[in-house]
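Structure in structure tokens, see below.
One protein chain is absent from this view; the other protein chains keep their places.
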Amino acid sequence: MNKKVGIIGGDLRIIRLAEILAEDGYIIYTYALDKYNFLNKNIIKCNKIQEINSNCQCIISGIPFSKNGVYVNTPFTNEQIQVEELLENIQNNTLIVGGVKQNIVDNAKKNNIKIVDLLEYEELTILNIIPTVEGAVQIAMEETEFTIHSSNCLVLGFGRIGKLLSKTLKCLGANVSCMARKESDIAWIKAYGYKEIYINELEKNLNNEYDIIFNTIPVQILDSKKLEYLRNKKTLIIELASSPGGIDFEKAKEYNIKVVKALGLPGKVAPYTAARYIKQTFKKVFEI
Amino acid sequence: MNKKVGIIGGDLRIIRLAEILAEDGYIIYTYALDKYNFLNKNIIKCNKIQEINSNCQCIISGIPFSKNGVYVNTPFTNEQIQVEELLENIQNNTLIVGGVKQNIVDNAKKNNIKIVDLLEYEELTILNIIPTVEGAVQIAMEETEFTIHSSNCLVLGFGRIGKLLSKTLKCLGANVSCMARKESDIAWIKAYGYKEIYINELEKNLNNEYDIIFNTIPVQILDSKKLEYLRNKKTLIIELASSPGGIDFEKAKEYNIKVVKALGLPGKVAPYTAARYIKQTFKKVFEI
Amino acid sequence: MNKKVGIIGGDLRIIRLAEILAEDGYIIYTYALDKYNFLNKNIIKCNKIQEINSNCQCIISGIPFSKNGVYVNTPFTNEQIQVEELLENIQNNTLIVGGVKQNIVDNAKKNNIKIVDLLEYEELTILNIIPTVEGAVQIAMEETEFTIHSSNCLVLGFGRIGKLLSKTLKCLGANVSCMARKESDIAWIKAYGYKEIYINELEKNLNNEYDIIFNTIPVQILDSKKLEYLRNKKTLIIELASSPGGIDFEKAKEYNIKVVKALGLPGKVAPYTAARYIKQTFKKVFEI
Partner (left out) sequence: MNKKVGIIGGDLRIIRLAEILAEDGYIIYTYALDKYNFLNKNIIKCNKIQEINSNCQCIISGIPFSKNGVYVNTPFTNEQIQVEELLENIQNNTLIVGGVKQNIVDNAKKNNIKIVDLLEYEELTILNIIPTVEGAVQIAMEETEFTIHSSNCLVLGFGRIGKLLSKTLKCLGANVSCMARKESDIAWIKAYGYKEIYINELEKNLNNEYDIIFNTIPVQILDSKKLEYLRNKKTLIIELASSPGGIDFEKAKEYNIKVVKALGLPGKVAPYTAARYIKQTFKKVFEI
């Protein structure tokens, strides 16, 4: 395998990834990361995309590659780089690995560039749940004046994040309630020893004194009617579902309910761990 | 709701269910359970199916209703009752709730009897995992001269049983390895802190000193080739997958490897708990 | 170090210890274990104590060495061996390692035999708590028709066994209550997330529906007055405290309360693990 890898843009996770790969013996050619000062000599700063072209057959991009489809995601440079222009300047047959959405893949094909979307690897998605859950716990610790131990926590949704979050909260000593829609999830909730709440019983349960509510459901579950039950209470709501999320933020503000949006946690609370997970997945892709 | 319920046949779980329902205020009419001596006065022994017909609109049967499709499953009587004959003798519009397979359902329809198959309720299946896992642990404790604490356990398969079993073994202090086929399961195995083993690495891993191997996979995974690695070792294998299971029993015997078949655990190790789960599901069905 | 070790008497733990030491390369000379058929060629059966004398400077005895101070503890032979006679026949300066009580130590000194009492090693006592707790759990599983999961367990006493037992029950999904006398123990009980019960509130708490009560207190705590609360209930009591224990057995019998005495668990449920712990402690003693 060619041990030269290009990196274009990306956040702290990609920076840590560059460092980890360099420690593993790769030569890394970076572009659009100029605000970060790398110490490792195997990490080479490129001023032109052509320097990457002439050295690397594989390029790692940010996750996501682009936030809006127009500009590349490059928080560590002041320059703005257009997606279209970049793809035109990358040489044929280069492999780009990153968080790449469909429209960019289509564009890339026109330029004979191969694309691998890391976000399609279920393994990476699952591994990212670990720092997501730790981040949610960290936020809960920071935003409250009480311990998670002995607190009453409600987790909305028993999907991937809900499962690991409930386990973690319980092992920290919280009283954990979980709300789910499916009978089979309710059965699992009982099996794991949490208090089960059917979705149609959520409203009356909001009368209970929950200290923290974690939402993992991406459709509006805490609407204005339900938020009324939390009025004048000290409940903290932590929103883990991606936009638009499950909470009527306007109403929550009006009712003076504290809501913390907690998105992109792996990159924020554990960029090093997140980078290690990307590396794992990257190596699988690259070495096949 | 009519508080009179008939019960025909079944094992210790059904007997405990009769007792629980009687304590809840139901009048229970039993048939084909004559070897068991009920103490509760709300449980009435019927000598003829007609006594049930004239009192009950709902009948609970064993799980399964019949093991072979020909005779009703009645371990607590010496009589043999034919499925076909029984269905003919039950009056029209009666509801039978139990572990009823499709061919019996078809037969019942001809006689205008309604059937509810409890085994189709995913909730019940999931709840039964709890006594299944405890039973597996109990067998592991009984069949070994060492503690589960500090032992090396390998769980084959990371489905429902594999998940709860791994959690339980770990919390008892075992070193837990899990084998799975899917990348996403491997990611979960890591997330939960077990040692992950890819299916194609099983063979070389069998060189390790596993004290106990739990199989949950219903296709032959421990074939003669793999069993050779366990020859002359003290590994105990506990088979949790339903017949034909995942182990070449002939070879295991030849190689002097100890295999314990552990099937129908809920009814064996925790009939009372199993009965409570059936009641829960039964009540949902009945009260709609 | 001399790799020849004598073994006189003892139960299955000592037999497993002989096998483990033989696998480690020791030559083992056994006496008074004739009912067991050793397969390892490094284990030599002696018919006379003199064979041990002429080979070994160190002898391992049973735990305890003697149950009554008169005869040696030798369940694996039909012969009866007097302590006094044995000590006279062992040559000067031999080291005996085992579960040896003070009066035997005194006797040994007269014969110029050195004695090490393994039971004085706190480390061994603590390690033995692991198989004791697993054994208690195994008994609870075997003696009940319900799962430990979701059951209501009361642990009397929060000493060494109480602590590890409560942790294990909780991780199996039980609702765990602990009774203690000291304020500091009550605080720990809360910290670990169990329900705390002050000793003076035990009586009124016995009105609760406990499924299993584990006693670890060696003075009578469940006296006739307290047992009255358990009359006509299905509570199982498991006695883990050494004789005379904490339960009025006569009354319990009269009140039809099921009590299981669970003593000497490490040797019964996990002789191999117990042997490994003895070996660890033995090696420390011997190699100094």
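Which chain is which? They are A, B and C, in the order written, and residues in each are numbered from 1.
As a convention for this text, a residue touches a chain if its C-beta (ideal position, glycine included) is under 8 Å from a C-beta of that chain, and two chains touch if they have at least 3 such contacts.
Because the structure is a prediction, the values reported are computed rather than measured.
Touching the chain that is not shown, out of A:Ile81, A:Leu172 or A:Ala262: A:Leu172 (per the contact rule at the top).
Interface note: of A:Gln138, A:Asn152 or A:Asn205, the residue touching the hidden chain in the full complex is A:Gln138. Residue A:Tyr272 is the one among A:Tyr26, A:Tyr71, A:Tyr272 or A:Phe286 that touches the chain not shown. Looking at A:Lys101, A:Lys114, A:His149 or A:Lys279, the residue that reaches the missing chain in the full complex is A:His149.
Within the entire complex, the positions of subunit C that touch the omitted partner chain are 121-124, 126-127, 129-130, 164, 183-184, 186-188, 190-191.
Summarising the interface, subunit A meets the missing chain with residues 12, 16, 130-131, 134, 137-138, 141-142, 144-150, 168, 171-173, 269-273.
Everything below uses one rule, namely that only the chains that are shown with their structure count from here on.
Over half of the residue numbers at the subunit A-subunit B interface are used by both copies of the sequence.
Counting C-beta pairs in contact, the chain pair with the largest number is B-C. Put simply, the chain farthest from subunit A by mean CA position is C.
Chains compared, subunit B against subunit C: the Cα-based superposition rotates one onto the other by 180 degrees, nearest 5. Distance between chain centres (mean CA atoms), subunit A to subunit C: 51 Å. Chain centres here are Cα averages; for subunit B and subunit C they lie 35 Å apart. The mean-CA centres of subunit A and subunit B are about 40 angstrom from one another, to the nearest whole unit.
In subunit B, the positions touching at least two other chains are 130.
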